[in-house]
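Note that one protein chain of the assembly has been removed; the remaining protein chains are unaltered in position.
Right, chain A next:
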Amino acid sequence: MEKTINLTLKIWRQNGPKEKGRFETYKVNNISTDSSFLEMMDILNEQLINENKEPVAFDHDCREGICGMCSLYINGRPHGPDDDVTTCQLHMRKFKDGETVTIEPWRAAAFPVIKDLIVDRNAFDKIIAAGGYVSVSTGGVPDANAIPISKIDADESMDSASCIGCGACVAACKNSSAMLFVSAKVSQLALLPQGRVEAKRRAKAMVAKMDELGFGGCTNTGACEVECPKNISITNIARLNREYLKARFAE
C-alpha cells in the first residue's frame, strides 16, 4: 500500500558563484514514501517549471550510488538521515509527514558553490592529478599469482578503492578536511606492490595539493567515517599519516 507525505523544503538558492545566496521555502505534496530523495527533487522542479520559476540546480548522475555525483547536506547530515547510502539511494520513507527538510550544498572553501546546491568538486580531480595514479604502462592483465598479494592487503585495498569521491567527508568534517578522500586514494595504491614504487612521491604530492587547495587539516573527530556512504575507514588516515611522515623523514 502506497503512503504519501507532504513536506516543507528549505532550500539554499544561489544564482552564481559570486552571487549572494539565501534560503527559499517550498511545499511539495503527495510524495510517495517509496520514491527516492532525488525523485522528490524532480517533482519539486517540475512544479517550479509549471509555475514559470527557475528549477533548483542539484548534481546527480547514475542514481544507483556508485558515481559519486550526488551530494546535498540534508537536515544537518551529508547524504541525509540514512547511513551508508548516497542521496540518490535515500528513500522518502526516512521522512515524516509534515516535516521541514533543510537542504544545503557542501560547505568548504575548496568546494565553491556554482549554483544553488551544486558545488565545484574539481579540487578532488586536482588532488588525483597530483599523484593518485601509477605512472607506468602496466600492459595487459598479468598472470594470476605472478605477484603474490595477501588476502588482507587485497581486501583493504579494495575497501579503500570503493571511495566514489562524492565529498561527503569534506562536508561532514568541521575543518572541511579532505583527509578521508586523500587517504583512501593513497591507501588503495600503497597497499599493493605496484603502488609502492611511487608511494613516497605520491603521499607528498597529494597532501601538498590538498593543503594548497584550501582544505583543512584532520583533527580525528571521525565524522567523515560515519557519514561516508561507502564506509571508508579512518584507519586509512592513519596510513596516509604514516606514508606522508615516512616520505618526509626520508628526505
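Quick note on the criterion: a residue touches a chain if its C-beta (ideal position, glycine included) is under 8 Å from a C-beta of that chain, and two chains touch if they have at least 3 such contacts; residues count from 1.
Simple rule for what comes next: contacts and distances are computed from a predicted model.
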Considering only the chain that is not displayed, what protein name does its UniProt record carry among "Succinate dehydrogenase cytochrome b subunit", "Probable inorganic carbon transporter subunit DabA", "Glycerol operon regulatory protein" or "Energy-coupling factor transport system permease protein"? "Succinate dehydrogenase cytochrome b subunit"
From the listed residues A:T33, A:Q47, A:T102 or A:S157, report the one that touches the chain absent from this view. A:T102
Residue, one of A:R77, A:K94 or A:K200, that touches the chain absent here: A:R77
So which of A:M41, A:L90, A:C163 or A:C218 would be touching the chain we can't see? A:C218
For chain A, residues touching the missing partner are 10, 12, 23, 73, 75-77, 102, 104, 107-110, 156, 172, 174-177, 179, 207-208, 210-211, 214-223, 226-227, 233-235, 237-246, 248, 251
